[in-house]
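Encoded as structure tokens, here's the structure I'll be asking about.
Only one protein chain is missing; all other protein chains are in place.
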Amino acid sequence: MIGARVVSQREVSPGYFLLKLEAPEIAHQARPGQFVKITAWEGRDPLLPRPFSIHEVKDSHLWILYQRRGLGTKLLSKIHRGETVWLSGPFGRPFPLPEEGSVWLVAGGVGVAPFFFYAGVLRTHNIPFRFFYGARSKGDLLRLKHLQSLGKLRIATEDGSLGYQGFVTDLIKVQLEQEDRPKMMVACGPPGMLSAVGQIGEAYGIPTYLSLEAFMACGQGLCLGCVVQRRRGGYLRVCLEGPAVDSREVALDKLS
Amino acid sequence: MIGARVVSQREVSPGYFLLKLEAPEIAHQARPGQFVKITAWEGRDPLLPRPFSIHEVKDSHLWILYQRRGLGTKLLSKIHRGETVWLSGPFGRPFPLPEEGSVWLVAGGVGVAPFFFYAGVLRTHNIPFRFFYGARSKGDLLRLKHLQSLGKLRIATEDGSLGYQGFVTDLIKVQLEQEDRPKMMVACGPPGMLSAVGQIGEAYGIPTYLSLEAFMACGQGLCLGCVVQRRRGGYLRVCLEGPAVDSREVALDKLS
Amino acid sequence: MTNSVELGELKLPNPLMLASGTWGFGETLPRKILSSVGALVTKGLSLEPRTGNPPPRLSETPCGLVNSIGLENPGFEVFRNRILPRLLALGPPVIVNIFGESEDDFFRLAEGLAETGIAGLEVNISCPNVKKGGIAFARDPEGVFRLVRGLTSVWERFFSVKLSPVGPVEEVALAAEEAGARALTCANTYPAMTVDLSRGTPRLHLGGLSGPAIKPLTLRLVYELSRKVKIPIIASGGIMSARDALEYLSVGARAFQVGTAILIDPEAPRNILSELDVALKDR
Partner (left out) sequence: MTNSVELGELKLPNPLMLASGTWGFGETLPRKILSSVGALVTKGLSLEPRTGNPPPRLSETPCGLVNSIGLENPGFEVFRNRILPRLLALGPPVIVNIFGESEDDFFRLAEGLAETGIAGLEVNISCPNVKKGGIAFARDPEGVFRLVRGLTSVWERFFSVKLSPVGPVEEVALAAEEAGARALTCANTYPAMTVDLSRGTPRLHLGGLSGPAIKPLTLRLVYELSRKVKIPIIASGGIMSARDALEYLSVGARAFQVGTAILIDPEAPRNILSELDVALKDR
């Protein structure tokens, strides 16, 4: 673990925070899709560092976009600029970069976090991409302005308060019928959404990567604790073989 | 426990902090010599609230003067103004107020904390008092300016950097030979000092109250955990029969 | 209000009890804290007064508290004459936690308490049996059987056997049930120690561990035992919140006790009860 100075932190939407950290070693190594572990408290309760996707990277800084859920994220949200948090990583496999053709990024809720970094790198590599982002309601869409500046964005809200009314997975089904199909999809969001995107990808024969979540201890392949069921039997470690895995690798019905 | 807003906190000497809290209910009830319990962290490590003497009280505010020692006080020292800590109390018996004659207050190190409040109340009651304050070195004397304004003060430092060179207990022995003896002594400081003051009080036939420290859980007589040995056998609870107890009640050689 | 609960013949207004040894005899607690709970389980009572252990009696561990109070208590006479009347006047059923150094001690305590209006007994078997060379009753399932069977002939109403979480727990639980215990309190503190290295020579403190640290252990124990016994289980171990209590209830406990949480904040039982109300309504 290394100490990382908090450069800034602000609540971007009620209960959602954007944290900027100074961590040159990690920022320089990081690639989109990877994650870090953060400890923002003294004492041993909570015991484990919390895993977060790397939201963005610039020079020696990295950003985390997170939702306050339980004790760990509550404590993290109370950290002030100038204070230090403990950081380790980057961990996990980066998102794939297709050799040719376009990528669709499919985000649900705070699952949008890793895609800002990814979109930037895709752009640098001149890889065309489209962005699909779903949430319950307009107010739950995070950093929307910034997102719109990143590239072509389609929104879905369950209540129809912005964009397509319905699930983001319904939206991509509609789009797949109307547009050039992508060479690859990468999805991040709640388990139900991920398994739906996986099924769609398979139905349309599009290689699809799902960025999974699992309760993690080490985050680096030591404990075998973060497994999900492999389709062909056995387990894969989300922290090491993931977080993004080929949808055909995982037992979609066992995601939770 | 009640939530108390942190009005201010500053490091008065390296490692020593002065904390001002807004806590009307407790402030109005508090009397000198009593203590409060403070929790300044989420999570259950540390598990127990920490006990601190009430340093001063004014209107709906109370002050705590404390030393950073372990995890609990470290966490407390990181609290910012405007944040909330959890408070309960006041607990313990107040320091005695003599019906007639003068009191000597004998403080060692951060044991000076409860005497600011006490001195103020003694003054209000027109009870004459003298203040003896010992520490390792000049730099370890806390809030000296303020203290000097409270009343007659004699300093002892082990290294002679200010006032009498030696222990504060040696200083009071010298003074007892030179001056009108007090009707009562009240001492607060490390166990070694307390037992020495107790012995002096008994040798000179002066009723002496020692403000004891013990590891506490409930702070209010529920667990029987904070006991010290009674001289005539059995135990007394520091939180309930103390913290200040008549030196003749306790087994001075068993203090630690 | 949270539903009332039946533990065999004993009906409690709600499932929350104050655990033995963690609320004194209520002398220093506001009446409102004491009167809203399901039952009051007294500090351990012995026939003769006990002065308890020398200090240190407490130390802290990660999320835990180690205590070695040594079962300090004023003894039966003082308790019955001076303390019990006040406790009974508070309202909630009073359950007296008893312990002894021999079976006979327990029987005599039970006899002495028979006509006092208490709601029941909690029988602490974590204490050493001097007749068995100081081995705790809880290490000896046959001894527990004899003790409990003996008790049933002098005490015909509700009583719970308070298990130690170590030793042959399952055998002891089954023995207690077979011998006639009406309930099991699961469980007492865990043998533990701390070492203070900050002084010249290490200072050892041996005692029993309580608090959040032990919750996953006692939860497992309640879960396992509730599949083995038919009598109700009263859970005790690290309950700090309504959620903790619900976890115990969801794995088979019928009622539960709050201990260490009271030491941290005597309002805890009332807060737990009101959160429990909300949570149970949500279901």
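First chain written, first letter: the chains are A, B and C, and each begins at residue 1.
Rule of thumb we're sticking to: a residue touches a chain if its C-beta (ideal position, glycine included) is under 8 Å from a C-beta of that chain, and two chains touch if they have at least 3 such contacts.
Quick caveat: nothing in here was measured; it's all calculated off a predicted structure.
Every shown chain that the unseen chain touches in the whole complex is listed here: A, B, C.
Screening C:A114, C:V130, C:L204 or C:V278 against the full complex identifies C:L204 as the residue touching the chain left out.
If you put the hidden chain back, the residue from C:L71, C:L246, C:L263 or C:L276 that touches it is C:L246.
Contact with the chain not shown here comes from a single listed residue; of A:S13, A:Q175 or A:Q229, that residue is A:Q229.
Although one chain is not drawn, its touching partners on subunit C can still be listed: residues 61-64, 66, 166, 168, 190-195, 197, 202, 204, 206, 209, 211-217, 219-220, 223, 238, 243, 246-247, 250-251. Contact between subunit A and the absent chain runs through residues 1, 39, 44-49, 88, 214-218, 220-229, 233-235, 240.
Although one chain is not shown, part of subunit B still touches it, namely residues 44-45.
Methods note: only the chains that are shown with their structure count from here on.
Listed by label, the chains touching subunit A and subunit C alike are B.
Chain geometry summary: the mean Cα position of subunit A and that of subunit C are 48 Å apart.
Put simply, the C-alpha centre of subunit B and that of subunit C have 36 angstrom between them.
Residues of subunit B found to touch two or more other chains are 44-46. Each of residues 62-63, 212 in subunit C touches at least two other chains.
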